[in-house]
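Just one protein chain is left out here, and the rest sit where they should.
Labels A and B are assigned to the chains in the order they are written; within every chain, residues are numbered from 1.
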Amino acid sequence: RIMRPDDANIAGNVHGGTILKMIEEAGAIISTRHCNSQAGEPCVAALARVERTDFLSPMCIGEVANVSAEITYTSRHSVEVQVNVMSENILTGAKKLTNKATLWYVPLSLKNVNKVLEVPPIQYTRKEQEDEGKKRYEEQKLDRLETKQRNGDVIFPIINPELHTVGYSQSSLIHLVGPSDCTLLGFVHGGVTMKLMDEVAGIVAARHCKTNIVTASVDAINFHEKIKKGCVITISGRMTFTSNKSMEIEVFVDADPFVDEPRERYRAVSAFFTYVSLSKEGKPLPVPQLLTETEDEKRRFEEGKGRYLQTKAKRQAQMQQAAQQ
Amino acid sequence: RIMRPDDANIAGNVHGGTILKMIEEAGAIISTRHCNSQAGEPCVAALARVERTDFLSPMCIGEVANVSAEITYTSRHSVEVQVNVMSENILTGAKKLTNKATLWYVPLSLKNVNKVLEVPPIQYTRKEQEDEGKKRYEEQKLDRLETKQRNGDVIFPIINPELHTVGYSQSSLIHLVGPSDCTLLGFVHGGVTMKLMDEVAGIVAARHCKTNIVTASVDAINFHEKIKKGCVITISGRMTFTSNKSMEIEVFVDADPFVDEPRERYRAVSAFFTYVSLSKEGKPLPVPQLLTETEDEKRRFEEGKGRYLQTKAKRQAQMQQAAQQ
Partner (left out) sequence: RIMRPDDANIAGNVHGGTILKMIEEAGAIISTRHCNSQAGEPCVAALARVERTDFLSPMCIGEVANVSAEITYTSRHSVEVQVNVMSENILTGAKKLTNKATLWYVPLSLKNVNKVLEVPPIQYTRKEQEDEGKKRYEEQKLDRLETKQRNGDVIFPIINPELHTVGYSQSSLIHLVGPSDCTLLGFVHGGVTMKLMDEVAGIVAARHCKTNIVTASVDAINFHEKIKKGCVITISGRMTFTSNKSMEIEVFVDADPFVDEPRERYRAVSAFFTYVSLSKEGKPLPVPQLLTETEDEKRRFEEGKGRYLQTKAKRQAQMQQAAQQ
């Protein structure tokens, strides 16, 4: 579809969250279709995880987004989908790869949302495809367990914070879950949640550097808990790390089932977003250093630095590999 | 994309206007891409006309709409696009043709909106394709001239109207044109206008028969006049004709360039929509007869009857032809 002014910031760059939402919708369609392809209990595929994804080039108002999705692996209870987004300038015909994403879906019964159904297996053209898929499946399973434990943290409000401290830019947003946010099962689409997360992370980044910012990448996101229609969700973000030209922001989503539900507020999702600051010509700008004050902030900064260096090393290894081939 | 609750009426049937909007967006993308395919002045394709289109089967919330578009003819200054919409139930895998539409676009220069550019010709696989396209082109050209003359009529409000009279159900809606309603040229997308027209026509139909109604067809619509960002548009609808099971509604769109423009209010578009009334099981219900009072109403009723009988005769001829083949 054509990108509209409402999809973009005032510099005309399409929000990363808008792209994540399109990706998730494409993934939900292809995996729901696949899981219902054999006669049996009808089901809806629910997003369980999105792998780390990089935004390779910014998309602009007036460009057309081409989204294509393919199922690349199936385990007994989950489906791996690969989604590619190309941006196309229909005036010049120029096309660019905007990003590639890998998503994991789980089929939930339409009659009983707590029942996970079996996934019909796909055919692989080569045996290695299945083996590599299985390896990816095992890796993400491990990683999901890890984040499940990390989920307890809370963002405390800070009064009169100093410029460039964590407290200065931290932000939160509440949203009442409406019918258009939900799947047929009455639970929030993963894509809607990611769009709101990107919105908060973008405000944190803009408050910190007061310039035009764009989403550079999103770390793997695990959806451990569903969010029901009628909930109020609180999305909070705080900056954890800055390199010379990038900012890492941690985002939490908490759900409050406040009408007709005995349940307490719970943590539904958390994730790390990375942003860069762009000049009017689209060049990356230096980012003000984050000032850490408490022990926790210093620890999180070091952890962020670890993730940053790891990603950098991985990318260099890939480039060397590509150069050798 | 997946159909959401906001795309549908309270019975869960997707609004005809939502489908028209998707069709027009697909047509605008493919024709803008084609018109810019040769190096030259960049341009945006603007909707000039939509041929009569029938809604063959209702689409529901949760279904996926598959929209495909193809260029079928090019004249020197216009492009004919054929768009098909399939609704897919991704739970059962069932697919149905929802409607086929034919749209005409004209390339307007990005630098000078009043300049119509030349269209690169397409290749035809058979000579007859070109001849048939040319015939369609000439026919629509004639028809466009005709509606241009018809455009003067105005809907007057009626106080305390009787049930089932024209005045009882006539309705109007005003809308302030915002940035997301517009193309890169700053003019309203034809699809946005058609969606609003369908909304008003639907209210007229529901007021008349007080049941669940769905769009059955839309007569050819000609877009003679562009509507600029910042205008206020008034969309008015009145019933012109009822058969036993259908209602015909005439819709007018008037634009008011009320800030910064010396121009008076003008008629931008007008069209006929046909609705049917459906029972809870999706069966067509009888429609109350429209009570005509004035001479003009009686004349419009007869004209509507003429269109109704002509369409019916055409459809029967097609079915006979199909049966003979």
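In the analysis below, a residue touches a chain if its C-beta (ideal position, glycine included) is under 8 Å from a C-beta of that chain, and two chains touch if they have at least 3 such contacts.
Model, not experiment: these values are computed from the prediction.
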Sole residue of B:Arg33, B:Arg144, B:Arg207 or B:His224 that reaches the chain not shown, by the stated touch rule: B:Arg207
Identified contact with the non-displayed chain, of B:Ile10, B:Leu142, B:Ile159 or B:Ala323: B:Ile10
Which residue of B:Ser37, B:Ser68 or B:Ser180 touches the chain not shown here: B:Ser180
Which residue of A:Met3, A:Leu108 or A:Ala206 touches the chain not shown here: A:Ala206
For chain B, the residues touching the chain missing from this view: 5-6, 9-10, 163, 171, 173-174, 176, 178-180, 199, 202-203, 206-207, 210-211, 230, 232, 256, 258-260
Touch residues of chain A, complete complex, unshown partner: 5-6, 9-10, 156-157, 159, 171-176, 178-180, 199-200, 202-203, 206-207, 210-212, 229-230, 232, 256, 258-259
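Quick note on the criterion: only the chains that are shown with their structure count from here on.
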Copy-to-copy rotation for chain A and chain B - C-alpha atoms, rounded to a multiple of 5°: 180
Euclidean distance of C-alpha centroids - chain A vs chain B, Å: 38
